[in-house]
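Working notes, structure below.
Moving on to chain A:
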Amino acid sequence: MTANTVSTCDLRLDYGTTPVLKGIDIALPAGNTLALLGPSGCGKTTLLRLIAGLLAPSFGQVWIEEELVAGNGIFLPPEKRGLGMVFQDYALWPHLSVAGNVGFPLEMRKIGKAERDRRVIEALRRVELEHLANRSPGALSGGQQQRVAIARAIVAEPRIVLFDEPLSNLDRELRENMVGELASLIRQLGLTAIYVTHDQSEAFTLADQVAIMDHGLIAQLAAPEELIEAPASAKIAEFLRLGTVANMRRTATGWAFGSAQSDHALGPDAPFGHEAQVLISPHSLQACAPEQAVLTGAVKAVQFRDNAYLADIAVTEGADNLVLQIASNSRMRLGERIGLEIVSDCLRWFPAQAGQAP
Partner candidate 1 sequence: MGAKSVQPVNPAVLLAAIGLVIVVVVPFALIVLQAIFPELGRGSLAAPFSRLAQTLGDAKLLRMTGNTMLLGLGVAALSALIAVPLAVMRSLFRVPGALVWDILMLVPFMIPPYIATLGWIMSLQPRGYLFQLFGFDLAPFLFSIWGIIFVMTLNTFPVVYFAVSRTIEAVGSRYADVARVFGASGWKAFLRITLPLSTPGLAASLLLVFAMAIEEYGTPAALGRRAGFDVLVTGIDLRVSDWPIDLPGAAILSLILVVLSFGAFLVQRWLITRRSYQTTNGKPQSFEKRELGRWKAPVVAVFALVVFLATCAPLLAILATALSRTLSGGLTWSNLGFGNFITIFSDSTGALRALSTSLGLGVTAALLTGLLGALSAYAVVKSKMRGRGVLDVLTILPNALPGIVVAVGLILAWNQPWLPITPYNTALILLLAYCCILLPQPVRYATAAFHQLGDNLEAAARVFGASPLTAFRRILLPLIFPSLLASMLLVFAVATRELVASILVAPVGMQTISTYIWRQFEQGSVGLGMAMAFITILITTLFPLVVLSLMGKRGSLL
Partner candidate 2 sequence: DVTVYTAGPASLIEKLAAGFTEESGIKVEFFQATTGKVMARIESEAANPVVDVLISASWDTATDFTARGWLLPYTSPNAKNVPDFLKSETTVAQGVSALAIAWNPNSGTPAPKEWADLAKPEYKDLVNLPDPAQSGATFELVAALEAQSGWKLFEDLAANGAIVAGANAEALNPVLQGAKAAVFGAVDYISFNGKEKGESIEVIFPESGTVIAPRPAMILNWSKNQDEAKAFIDYMLSDAGQAIIAATNLMPSRTDIAANRPLINDLNILKIDSEAVYAGRADTLASFATIFGQ
């Protein structure tokens, strides 16, 4: 079980002269799930297409079950790679019914009619669509189409499944059910999966490893906990919305926000005037009375998030319009002034850097 089911080596792809993937290395052991996270247009779909055999790499190799399938002048066509895939745009065949779409991979595996029908219905039941088996996919809602695409990808129980944002158009309840379904399927069948998503909780729930992609490169590849506990850079921390990244300057005794002189937080030792970035996550902050606090701010916005309110606090100290987020069980009033206390051992420090957005 240590053999890698899917791996790539220095995989590159150019569209014309524009490089889209600039050297991707992944190695996914059998039975593992890799989640791909990354900003829009960073090359996630392209990577999946390369693995599926829908594109040939400009450079580098792809191995599937220790067999070289692309690169070095070799190119194994998609049908020989034995994959399942959920396409980002679904790519349902308009001329086949829902059942026809879902049954196709089984037909290709020469599975008899009776068995096929049974498995099609089973797959449709997993995505809660068995009642629409005879519809044309054009007469389905967006979310229903997406679920047909999922059913089609898993119906033949391929060893490797590529999911390209498979749940993006589903409501949250269904999404959670589907995540559960997929997780149990992956576990039961020992599937290896690559899972592109924009939903971190989905990624962290399903994946054994998470790859953060950025501009055609993998910025960090780690287990979910590790990613949250130890993001490799401020950029990744920001991308994962783990909290606010603030620029700090070393004072004589501690660290101050921006150009402010008074201490705001404790941190690593460094020469006076040294700059660094710090990740301040909502749970490294505690609200307190504004009078006693070293840090104060006004409530700028309040959002409801999952199970608590998240308040954006515009910090008064320092000159760089810093906004921190704090979680709270009760809704704060807009404009309300509050004090903030930083729990210093929850902070993560990064060396200062120029660019911000990942």
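Just so we're on the same page, a contact is a pair of C-beta atoms (placed from the backbone, for glycine too) under 8 Å apart; a residue touches a chain by one contact, two chains touch by 3 or more; residues count from 1.
On the choice of candidates, all candidates are chains of the complex that A comes from, given by their letters.
On a predicted model such as this, the values are computed, not experimentally measured, just so you know.
Chain A shares a touch in this complex with candidate 1, selected from 1 or 2.
Touching candidate 1 in their complex are the following residues of chain A: 52-54, 77-79, 81-85, 87, 89, 91, 93-96, 104-105, 107-109, 136-138, 152, 156.
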